[in-house]
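One chain of protein is taken out of this complex; the other chains stay put.
Here the chain labels run A, B and C in written order, and each chain numbers its own residues starting at 1.
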């Protein structure tokens, strides 16, 4: 099969795919700035963090209720009980909300409670999940598998596209390498490479890529310079007691600073953080 | 949590777990020798290959009907229609049969048609799938993820065990490295390492590990010397026209030679290829 | 041994090491912009490229005469005959010049012809070479080994420092990973990480990191945003006929554009490309 027949390919479609989510137009200068806790722990924790990151400038609230944890003894998330929390918060705060979905049986239900669905790195090649997500008319964040090649990642997007959903947002989150000091190795040249290969928008997750709070800012600036269409960042108001990923979560005040510091880079790259209420 | 509380650990349980499948006693000197096509393409192809590998000495027939292919344009397997084929062949030939299951919704149904279920590398951390498999009273082959650490792999087994199924057979199938000449890098020292860490049996898949027909024999001999409890090998009577993995499939005659050539190694390691009809 | 006793460590010395080379002050806002051919092929080729990159804004001319090629049949460089070419060009054009040294026997001689010496990735742990370089009072660019951890890289710098030379410029040039599409994986979060760990300046080589001409610009912008103190970029006026690394070499006009396009990023990061003739 030729690249000209692959739906994700620039040879198939030269111009950027533009994904509209509220007033956010990804792929056309719009910048997705998602922030929030790794895991939603309670209504209170979720709302506290969401208010602060919205105020700082986030246009999407991130937060997981289904957690793919390496250990069965780790916190597994609130599960289905969290769905109503997410939708209510999105409505009350008038902001876009997203969450991860892991199980093909949950796709239809979860899709009714959020604005964007996320596929985690471990599920990039969970093809039955992808086929369910392909049935939706809804944006999907497709994270790169921890050792997925660009080709495999793009073919995972192709599974979604060929089965009916072309609102795909790729998300670079670092790859697994021999380096033990950081959680993963963030592949920003890959982001630039993919912008040539595909018309789909690409965002970057500096939190999982680095695993270290003090690297989120430089990694975010570098990601913008490399051409990313957005960032998804973990924020927690009390990282010491976070049930998941405390060491890589920014404090709300740090996220606030980050939004200020990335602005000059967004200006150069002509990217705008539109919010739901914007014209 | 301490290792002494982890169900997969030697510190939790010192003696080998023995898994009985027919007359095969894995973990107690029994050797699992699974062979067959990568994908079941037709009743005829499956039966042809199965007869030959049984005759050569295999005690389990491998064959997939659900295929996790990187490209949506590749052959995806016969799907549910293949289930009856598998069960009928197992019954008619009086041999154990196995297949891969990918979707948690399929687990219960598929389990009724086979003797052993297999979790592929891409699904090692598909935790919803693992939780469904944990409900079964049936052996599960759990392949190592393509860049999974030993720790992650053992914790995937722990997901099965803590949720109720301790008939877990680990399967080393190579890891992804920088080396482009072979499909993966077979990690046989890892097999030896895991025999110290866990009481669970471990088998090796030299076909996916190497991707090359002429390396299957030396890799199999080395795997036995490293302590493997079994092998799972792709065989095809017409590899040039195989719909999947032709380049790494042995011809039936080559598989026949392999069984002969590994015998001295099995003898040294005190492993026996019991068949279903054996006493 | 404690980190407080390691000479490369921020705990040993909190403030940035400032390396003065001509008017360039690395580590104090100065930005090293080295450009030139991978290999010096002839006096004419070298001068042609050098003039163009100097005009575009480079403050150091790069160019190798000793080439560590994987194959003995590839062009091995001009060798010692090239030394005079380098020094003459530096003097005539009044610009800083650098080159790679591979053999401990060559260190003293080569050092007399250039302003900066470079240690290639393959020689990062060539400890006898490092010990010779430690005897010089001269800046050394120390490239990261292709699969070196940060710790190993910093300890290679320590070999230089403990033996007497603390004018060390680290150079990130990508690491070897499983991804086949690019030559290496550029590790920009690592650059940010190292700025926390060490007081030594760090530069980035986007040419070897990516291996692709059209990624040099975004990788360079991202490197600046991540905190790099400089860039070393391959440029060739006739890449089709280059004896080495043509596919990753910029045309002089492309390098000219790059200098223009990185300027806004340098401004934000308060970095300046001082030239030899500057006050």
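As a convention for this text, a residue touches a chain if its C-beta (ideal position, glycine included) is under 8 Å from a C-beta of that chain, and two chains touch if they have at least 3 such contacts.
Just so you know, these numbers come straight off a predicted model, no measurement behind them.
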item	value
Contact list for the unshown chain, restricted to visible chains	A, B, C
Option from C:65, C:89, C:102 or C:117 whose C-beta touches the chain left out	C:102
Contacting the left-out chain in the complete assembly, out of B:119, B:160 or B:224	B:224
Residues of subunit C (touch criterion as defined above) contacting the omitted chain	1, 68-73, 102-105, 122-123, 125-128, 146-147, 151-152, 155, 158-159, 162-163, 176
Residue numbers in subunit B that touch the chain omitted from display	147, 149-151, 174-175, 177-182, 185-193, 195-196, 206, 209-210, 212, 214-215, 218-219, 221-227, 264-265, 268
Residues in subunit A touching the chain absent from view	147, 176-178, 180
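By our rule, only the chains that are shown with their structure count from here on.
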item	value
Residue list for subunit B, restricted to those that touch at least two other chains	147, 176
